[in-house]
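Below you'll find the structure, written out as structure tokens, and then a few comments.
Only one protein chain is missing; all other protein chains are in place.
Chain IDs A, B and C follow the sequence of writing; residue 1 opens each chain.
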Amino acid sequence: MPFIPHTDHDTQLMLQAIGVDAIESLFDEIPEELRCGSLVDIPAAVSEYEVGRLMRRQADKDRVELNFLGAGAYEHHIPAAVWELTTRGEFYSAYTPYQAEASQGTLQVIYEYQTMMASLTGQDISNASLYDGASALAEAVLMAVRVERASKSKRVLIPQSVHPHYAAVAKAITASQGIELVQVPYDPSTGRTDLEALRTHAGTDITAVVIPQPNVFGVLEQADEIAAWAADQGALGIALVNPTSLGLLRPPGEWGRDGVPIVCGEGQPLGVPLSSGGPYFGFLTCREALVRQLPGRLVGRTLDTEGKRGFTLTLQAREQHIRRSRATSNICTNQGLMVTAATIYMSLLGPQGLRRVAVESHTKTRALAAAAAQLDGVEPAFTAPYFHEVVLRLPVRASAVIEGMRRQGILAGVALSSWYPALADCLLVCATETKTAEDIHTYVQALGQQIEAAGGAR
Amino acid sequence: MPFIPHTDHDTQLMLQAIGVDAIESLFDEIPEELRCGSLVDIPAAVSEYEVGRLMRRQADKDRVELNFLGAGAYEHHIPAAVWELTTRGEFYSAYTPYQAEASQGTLQVIYEYQTMMASLTGQDISNASLYDGASALAEAVLMAVRVERASKSKRVLIPQSVHPHYAAVAKAITASQGIELVQVPYDPSTGRTDLEALRTHAGTDITAVVIPQPNVFGVLEQADEIAAWAADQGALGIALVNPTSLGLLRPPGEWGRDGVPIVCGEGQPLGVPLSSGGPYFGFLTCREALVRQLPGRLVGRTLDTEGKRGFTLTLQAREQHIRRSRATSNICTNQGLMVTAATIYMSLLGPQGLRRVAVESHTKTRALAAAAAQLDGVEPAFTAPYFHEVVLRLPVRASAVIEGMRRQGILAGVALSSWYPALADCLLVCATETKTAEDIHTYVQALGQQIEAAGGAR
Amino acid sequence: MSEPLIFERGRPGRSAGAQFPRHEAPHEIPAQFLRSEPPLLPEASELDVVRHYTRLSQMNFSIDTHFYPLGSCTMKYNPRGCNSFAMLPGFTQRHPLAPESSSQGFMACLFELQEMLKSMTGMSAFSLTPMAGAQGELAGVGMIRAYHVDRGDVGRTEIIVPDAAHGTNPATATMCGCTVKEVATRADGDVDLDALRELVGPQTAGIMLTNPSTLGVFDRSIKIIAEIIHGAGGLLYYDGANLNAILGKVLPAEMGFDVMHINLHKTFATPHGGGGPGSGVVGAGETLKAFLPVPVVDSTAEGFRWLDQSDLPKSIGRLSAFMGNAGVLLRAYIYMRLLGREGIERVADYAVLNANYVMALLSKAGFDIAFPDRRASHEFLVTLKRQAKSSGVTAMDFAKALLDRGMHAPTTYFPLLVPECLLIEPTETESKETMDEFVAAMTEILAEATTDVAKCKAAPVTTPVRRLDDVRAARQLDVRYSPPETRGNAQITNVAGD
Partner (left out) sequence: MSEPLIFERGRPGRSAGAQFPRHEAPHEIPAQFLRSEPPLLPEASELDVVRHYTRLSQMNFSIDTHFYPLGSCTMKYNPRGCNSFAMLPGFTQRHPLAPESSSQGFMACLFELQEMLKSMTGMSAFSLTPMAGAQGELAGVGMIRAYHVDRGDVGRTEIIVPDAAHGTNPATATMCGCTVKEVATRADGDVDLDALRELVGPQTAGIMLTNPSTLGVFDRSIKIIAEIIHGAGGLLYYDGANLNAILGKVLPAEMGFDVMHINLHKTFATPHGGGGPGSGVVGAGETLKAFLPVPVVDSTAEGFRWLDQSDLPKSIGRLSAFMGNAGVLLRAYIYMRLLGREGIERVADYAVLNANYVMALLSKAGFDIAFPDRRASHEFLVTLKRQAKSSGVTAMDFAKALLDRGMHAPTTYFPLLVPECLLIEPTETESKETMDEFVAAMTEILAEATTDVAKCKAAPVTTPVRRLDDVRAARQLDVRYSPPETRGNAQITNVAGD
């Protein structure tokens, strides 16, 4: 029996000890009419060899040569050590570190992680992770509303340049608590949030303002101006950031005049593979004064009975298992293993490595944009500076080139039409440090061919 | 600097402590005229990302769909746990367990391994591994010669049905010690060693007789008869066996009247991937009385100063680091990590699993042979029972089908022409438990097509 | 055994030089966007990092190293094959927005997973996106609310939750904008039906239940509960955290549940990873299936495709940026294929056998079982109230004393209902010998609790640290490292804990 160690002899001895004849008797409290029959629709068992072969076949179907997709999930080099260490049984198969003395490994990892994320974002405190970037944004909004109790409107401004999936998740999670998410349009020429449009909300009891940096187009927002405006309005700033970018870019803690007090984002770029969207992890950091409203676990350093340094979960009274219906969030299981990976990743890269990755990702995307702009009818859609993603305007519908390029082994980018109908001819493209000059050449060549095939000029 | 932790500051402090100005000064005892210049022919450094991409490209070139090659290296299912555990840093990056107290993990693994191998082969004692099956055969021959000092001839009979690479290795390693390896032909109809030919050596001071089971053709030798004859001649029997087969077949310790006292072979089938031929490991087991002549490391169980059970290397006086020029062998570094994998593999399979693998490998190969024999002109070359490899006689030169089948994604087998010119139309094929009925069907279809293409009948 | 922080290991200027681009081209990002100070990340060599995290890992208890009978958490063996295959490059490298045409392998796995989940629960449809049990609950309660609103019945804002429920249940109800009503538990462990009848009304959105409950018993009146709730116009949410006890025995849909989640990281052996990730896939019956979160996978003649909000207009929407914890889903899928029908039907048999076996032995050894007249489900409760009273040795002391005996502690002080309790769940993957060792250890501690209280209180002594000062941790909050030179102001102190 796979994974069940009982020999017949064991089972007999155990039944005897319990004092029943058969395992079936142990279910005798379940009303007979509730009992189901055999699960006939579930396939018969296969061996590990067979399932391995099956999975290899399925996985091979989805392999592609070159991936230029970004839009919230980024392909970076992940040092081999990251996952060789992360999948060590002691990390992989441990539970939440409630028994601190038996979990110092995990606890110290989280403490180190908290330190790194707090510094990266320019905040005082980082929690131990949330599910993913989008749900972290939702939690950040809920947190802001709890913090800003003075604001009765529960109105949160959210730029249209926030990843549409993130906006959707924030809406789905916060809607039933009477929170209103108000969109702020972007400037169609720069690709940045339209500050004029933002300012029309002045004096209307805004609870919080979400500031994406870079935004979904890869474009760098005028984060200082937005942060300052939010502060003027008495609204909490919520930064939504890419952690790789913070190897190079100014952290939200330093935006505007006094910095933004809540920062969230997607941790995937920090050593987590693309993996079809998950498991990733959301991060959430904040100013010290806000810690009581912070959702999620937190690890603190303390002393043991002999005065030795140790780590333990702390301020648990914020959490569901203690505060129940009045907790800061319902989150229990988080994304601990991903945090382990990210901590190891950041340790291996260090400040220098993370900066290099940021710079190289930026310059590779710039090189791609420049090369693509040599194609007739292709140009960057926006004028503002960008980080490591760029929106290219094509002479054809963007969706028209995707499938053709895929057949050439290239994932070309995201056709923005389904998210932004006005950008039907726009393709969101990302090159990271993983792309070579040759890769970029291959990309641009293929793009030219597919534009031609779709009826555009070459 | 990859892998070198020194900051400039560290280096300065260290040089100061030593009392020199520059690292270069530390090499001042090397005569100037010996110093070389820069290693200009070696390529510049690449990052882990770059080398990963390069290696992936190289590895992908060599992938094939279906492998029916055996001939000394066998594709079996390897449980995922085997290598996830074996590559844990504590096993992977440890040295030889000379400091026993700091190496109980490795030592206990080897003790368990020794137990399993001794039982599998029906012997008393197993060493801790040799390099591979072929060099284990060479060491077994040397051991037999040392044991059988009474025999002055140093003549060892070695059937032609021993894997030709093994015979070559045994020759290369033993030749300079004046050992004569005398070939014994196989019976061209059964594929077994020709007992008549063997018996012609009666009374000629034979030191030892090598008995392969199964032999290179997959055929089961008359091991009992050969073992008994060897004993009659006062020659030591050396069994050369496939360890998978011993899940099902009678162990050499029980061959003939009193069993064969030395057993060697290739451990690869026990959880070690094909990996282009290595690292594998050779095993060598023997009767208790022969232990002083056993080459290689040995782990023994003993007690610590508090009476607790522990493990340590033992009988080291057989080895080069103690006995130097009079050691049983020059072997030092062995194949420890492979032994770890094999021990975990055998633990996961157990007696039932190993037997199943043996039986299924046998029945799959039989099924293949039966299906292939449906093709015009294809038939088994030999009549004797076989284990999990079979020699097929084709209506064309065997080498003629290999490349065509490869292009169809199938490694067809070994064309025996280069080893046995008389078998130019023969193909040595192996199906293991990893092959499904569908795989076998695919194989036979492709074989038919390629025979046709090569001008043979369909 | 202790290990400095990775920051303490590093040195300015040190790096793992093979791990990032060797060169840095000049960039063109305007200065106003750039950070002036590098972040506080370790500056360490690759060996520093490998050695540090290898050593840290050894400071953990885990399933791979220790028996881990943590009630409600189902710490069963996490097969290594599930990990290896889920991490095949074709899966780990697949971008979440890859076109359907290059996603058919992945989508096939998800579709089959959806189908298997339907079979084993009786639900009509599943959505795989929720990233843990709590998010599954959020989805489910959100669906219940959306259903009522969709029918124009906007006043249903109360969610009933048993007093023994897991904390995520009431917390979820609140997050969904509902009010929580607690229903009491009877002395025999089942829900108090009279109390329940009094709670329901036109304001009732629904009830959240796990069955078997967190008390380790199967609620025999589940059918009546369903009638009461349905009769009042409410719906039933099944918290699938305890599915291990009834897998292949009872379909939640048959008990009357309208919507449910399953913690794949419990029943289907995906690893807990020191806190996560998990997966809380959510299934619904006919009433609620239109409201399931998106995306879900559909099978068509042209292959698998994603169903999104436009396909499922009543959906409560999107709960994750992409497709939930996809890698966890793959691991669970692989596990289900390995178990197969026979194996899945066997899970509850042996999980329940193990729990009842340990319960019987502990009872004989003199422990007080919280519900001694009931069958254990896959877990059961011991109460140490008597011991705490007589000798002062508490459930926490037992927990720590177990650590010294090389076993992880059971869940302590949950459910809150039962004083000084240990919730013990061996899971089906543990052997009789291991359980016998556990019983022996418990028995030994029980004896020690009368003969050597001080030793009980001093435990653990074999772990990397002794008992930690939780109050200090909260009062002198120290949740990040500051290098010595900056420590003065950056270290956070005196945020009073609570």
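Operating definition for what follows: a residue touches a chain if its C-beta (ideal position, glycine included) is under 8 Å from a C-beta of that chain, and two chains touch if they have at least 3 such contacts.
Remember, predicted model here, so these are calculated numbers, not experimental data.
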| item | value |
| --- | --- |
| Shown chains touched by the chain that is not drawn here | A, B, C |
| Touching the absent chain when the full complex is considered, from C:H27, C:R51 or C:K314 | C:R51 |
| Of B:V141, B:A208, B:L284 or B:M346, the residue in touch with the unshown chain | B:M346 |
| Positions on chain C where the hidden chain makes contact | 9, 11, 14, 18, 45-48, 50-51, 54-55, 58, 63-66, 77, 79-81, 338, 429-431, 433 |
| Contact footprint on chain A, counting only the chain that is left out | 1-10, 45-49, 79-81, 84-85, 89-90 |
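Assume only the chains that are shown with their structure count from here on.
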| item | value |
| --- | --- |
| Whole-Å gap separating chain A and chain C, where each centre is the average of the chain's CA atoms | 20 |
| Chain centre separation in whole Å, for chain C relative to chain B (CA means) | 46 |
| Junction residues of chain B - those touching two or more other chains | 47-49, 79-80, 84 |
| Overlap residues in chain C, where contacts from two or more other chains coincide | 14, 16, 18-21, 44, 46, 50, 54, 79, 81, 83-85 |
